[in-house]
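Just passing along the structure, written as structure tokens.
One chain of protein is taken out of this complex; the other chains stay put.
After this line comes chain A, so read on.
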């Protein structure tokens, strides 16, 4: 966080001079992180889950016992056992191997989609917020962008994403674009509201009087101070995007079969639940739920770190107060 005069203010109230060394800044952030984990130990679970999921995604080719896309009809719908720990699906593909490979698809889509939306939404929101209420042309631009975001958000997110996938075709890129599209208004609004509150600060006026261009003011003085909330939103959005990816695959608008992906695995397996074979859909469902939960916890922790009031509460809790 940054104070009005450009002083970097940590959420816990610890002040550092703006030109403090990078090492001390990192040290400060590290102790902040540990403070939050100490005050809310459940947040650590989120980091553990997400780290585990990412590790699985990276090490999947080495730790998965079977090829995730090779069918073996001789063992179709085998229940969990020694040869297949989590059983097999209706084509005999190993569920454990597919669950281990799935985050490669789900996280790639979610991270890329969220990053893309943040890259578009954050600068656009900053520009809109900065120019809102200024000259007629700039005001018109702001109004147009915000009304476009209204239109975008008026559609049910899922239906809108399905429509996008239908237009672009069924592929990973389409799902990434769909997720990015539906997330852009979130960052746009978040940044706009932040910038609206910051642009009236004295240090912004000072920069303006000193002759800085609009671009320089936005880049050097407003964006760094307004971006924290958007960054806190990233983690929550990644978890939500994993869910949306799975949802799209569940309705058949996601990735192409038989790509290992939790949503499509649940969709393939749910038909077997009524006939007694619960494992093809339950295990990927658990993996999906845990991952989303993990990202949600991380999002909460970032939110706490970014909010001085909450941080004070956590600090007191950490001290037993």
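Keep this in mind: contacts are C-beta pairs under 8 Å (C-beta built on N, C-alpha and C of every residue); 3 or more make two chains touch, one makes a residue touch a chain; residues count from 1.
Methods note: contacts and distances are computed from a predicted model.
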{"item": "Protein name (UniProt record) of the chain left out of view, among \"Cytochrome d ubiquinol oxidase subunit II\", \"EF hand\", \"NADH-quinone oxidoreductase subunit N\" or \"ABC transporter substrate-binding protein\"", "value": "\"ABC transporter substrate-binding protein\""}
{"item": "Residue, one of A:54, A:257 or A:282, that touches the chain absent here", "value": "A:257"}
{"item": "Touching the absent chain when the full complex is considered, from A:140, A:213 or A:271", "value": "A:271"}
{"item": "Omitted-chain contact residue, chosen from A:76, A:141, A:208 or A:293", "value": "A:76"}
{"item": "Positions on chain A where the hidden chain makes contact", "value": "69-74, 76, 90-93, 170, 252, 256-258, 268, 271-272, 274-277"}
